[in-house]
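A single protein chain has been removed from this complex, and every other one stays in its place.
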Amino acid sequence: MSADWTPFSYIVTNLARFIRPDEITFSGVNSTMPMLACLMAKKAYEWDFVYINVAGGVDPRPSKIPISSSDPVLAEHTASIFDNEDFYDLCCRGRMDLTFLGAAQIDGEGNANNSCIGNWHQPKVRLPGGGGGAVMLPTAKRACTWRTEHSTRTFVEQLDFRTSWGGFHGVVTPIAIFVKKNDRLALQSWHPESSLDEVKARTGFHFDHEGAEPTALPLPSEIKALAALDPDGAFERDAAVSLR
Amino acid sequence: MSADWTPFSYIVTNLARFIRPDEITFSGVNSTMPMLACLMAKKAYEWDFVYINVAGGVDPRPSKIPISSSDPVLAEHTASIFDNEDFYDLCCRGRMDLTFLGAAQIDGEGNANNSCIGNWHQPKVRLPGGGGGAVMLPTAKRACTWRTEHSTRTFVEQLDFRTSWGGFHGVVTPIAIFVKKNDRLALQSWHPESSLDEVKARTGFHFDHEGAEPTALPLPSEIKALAALDPDGAFERDAAVSLR
Amino acid sequence: MSSGFSNLDKQVSIAELAALIPDGASVALGGSFLHRGPFALVRELVRQKKANIEIIKQSPGYDIDLLCRAGVATRARTGIVAMEGNFGLAPYYRKAVETGALRLEEHACATLTAGLRAAAFGTPFQPCAGIDGSHLVDINGWKKLDDPYGKGEAVWVIPAIQPDFAVIHANEVDSRGNVRVLGTSHWDRIMSRAAKRVLIVAERVVDSEIFEQQPEVTLIPYFLVQAYAVVPQGAWPGSCWPEYEIDYAAVEKYLEPGPEALQAHLDAAPEALQEYAQ
Partner (left out) sequence: MSSGFSNLDKQVSIAELAALIPDGASVALGGSFLHRGPFALVRELVRQKKANIEIIKQSPGYDIDLLCRAGVATRARTGIVAMEGNFGLAPYYRKAVETGALRLEEHACATLTAGLRAAAFGTPFQPCAGIDGSHLVDINGWKKLDDPYGKGEAVWVIPAIQPDFAVIHANEVDSRGNVRVLGTSHWDRIMSRAAKRVLIVAERVVDSEIFEQQPEVTLIPYFLVQAYAVVPQGAWPGSCWPEYEIDYAAVEKYLEPGPEALQAHLDAAPEALQEYAQ
């Protein structure tokens, strides 16, 4: 095991670092990396948290790690089924501490476009849609996202369409970690093999970077936990993330 | 077994006669007679209907007949629990064919007071309240009620308080059966031992009685079904209904 | 701070459970009439001489009657109140309303549910069908809103009702506080989602494995539950399906007038007779 980051471990581990003790934390559909982050946090840290997921699972003990982040194995050994209506309502009434949500484009306030590239009515590319976003991003206490591509077409000054507003608390890419500061995304740290200049060059909006520094290396417990989830590297290969 | 009506059998049986084949029919809390009517109709008639009740039962086969009309034995051998939110929503979306609802006072339009005698804010008598009424009476396709007391203080020109509006389809008392006609309660028939004059004298509102006649006597199958539900007459004694 | 309850030490005595509820709290009570109500907890509120409690329940009976009799409840939001089972009106409740000792907000059952739904859904109000022509509209000051889409008819909306506590009597809990209810759940589900915190009185604790084998049966996940107490027969003198039925004789004795009858009733309750394994 290397003590260095891979682009894949960087994203998963830094998503896991957004999770806090005891909090109610959710991972949803189309969210393999957050799913891995939640499962990893359960193993890597000495504290526990309430992990609920879109398969209805509450602190499940899956017999294997599924490719689909909504796979019913994520409800194996759950003691209750907390179904879709239930976790949405929980979020709507302000009791979701942390949710992970996908995003295709992200602006400097941390809002998301999941809908389209180009004009919504005649899109160049029709994207999947925001799923939980438009309701969860403004109502969850914190929402975090990830992008495997860090570029000026994914981190933009102006979204093609604002599917969800409310501002992510945290964003992880292969080269950087942003955290909300004064209602804007601010750089918290960068991949040790990257640099502030590179993050600036590959980001389409201006951002505060006061106090930002290289990201702390993975802890042995984090490395071990992720290796246990992906022993033969299949998830890492499928994710196909690269630094550049 | 007598082929004549008792005041008790008159009410229960004539409530049962409001039930129609295949329809979704509901009995609720504090409703022993409608409960008996539903259970009786299942036995007395050759057709079937969908019987749902406040205990969550759907076509239950109770091991005994409970004193409380919300008793969980009314969900014995049910294949599903159709819970309170569910049957209210069913009614609200217009798919409850027939519901039974209690009433303390009833006016000529078939509206109900279940709340108070006297002024609501300083009641002479605080009554139980309408339960389902204010939502179910206007939204069910048909709602029927019963009163063991037929008097000018129960059948009134003016309700002390209108808990529920919408007009009962049918009302049964120890001496009469009213059915809605042109948005008013109209006399359909009277107990063979009573008379049109008696019904008029004991009713506080004017009513149409065109075509009204003595109520048809109980069918052998109705008598048999009710006797099977109340073999030792305990329900009849508890109900303590009298003709006058 | 978590929005849920992840602690591992949720089992407390019934006295400790009641002690979590402060004077002045609004409390939604599970069950319906004499069926599966959290009656052991209700009696404990009486023993602890709580004051100014608000009761929220579509169809209370014995519970609200007892709380009125003891002067614990001073406010209530209800749909229908009766002892049921041939006992008719709830006499102490009736008297409390008639004398003004209890301030009543009278609902239809479904309007109370609508208010709870608004709280559970995180919205300020909830539309509810029906209601037209009811004087409940006047006493409660309910508002009717037009359909802004111009397709449906105007609809009454009920303001959100968020109880401080929901107290549910359950058949089974596991050690973490997951909750199972058998038979109808009455209004317990929406109460558990609307309230700020959930307290449970359970017939027994079972192994989590039982829950894991059929997670679909679990009504309330542990992280909504602040604490639970185990009181076998705790829904006495009511029923808890399929464990036991209504104790009609005990209800009759409860209805005897006078403070001695009340004390005798409280002293005859299962939680008073049991030594809690705790």
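The first chain written gets the first letter, and so on, giving A, B and C; residue counts start at 1 in each chain.
Rule of thumb we're sticking to: a residue touches a chain if its C-beta (ideal position, glycine included) is under 8 Å from a C-beta of that chain, and two chains touch if they have at least 3 such contacts.
Just so you know, these numbers come straight off a predicted model, no measurement behind them.
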Touch with the omitted chain, as defined above, among A:7, A:108, A:133 or A:174: A:133
Tell me which of B:24, B:54 or B:101 is the one touching the absent chain. B:24
Return the single residue from B:54, B:75 or B:159 that touches the missing chain. B:75
Positions on chain B where the hidden chain makes contact: 21-24, 48-50, 52, 56, 58, 75, 77-82, 86, 89-97, 139, 141
Applying the definition given at the start, please give the residues of chain C touching the unseen chain. 118, 121-129, 143, 145, 147-149, 151-153, 155, 157, 159-160, 181-183, 214-217
Absent chain, residues of chain A that touch it: 29-30, 32, 54-56, 67-73, 75, 81, 83-85, 88, 91-93, 111, 114-115, 120-139, 161-166, 238
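What we mean here is this: only the chains that are shown with their structure count from here on.
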Going by the stated contact rule, which chains contact chain A and chain C alike? none
Please report how many Å separate the Cα centroid of chain A from that of chain C, as a whole number. 39
Compute the distance, rounded to whole Å, between the mean C-alpha positions of chain B and chain C. 28
Distance between chain A and chain B based on Cα centroids, please, to the nearest Å. 58
What parts of chain C, by residue number, touch at least two of the other chains? none
At least two partner chains per residue is the criterion; list those residues in chain B. none
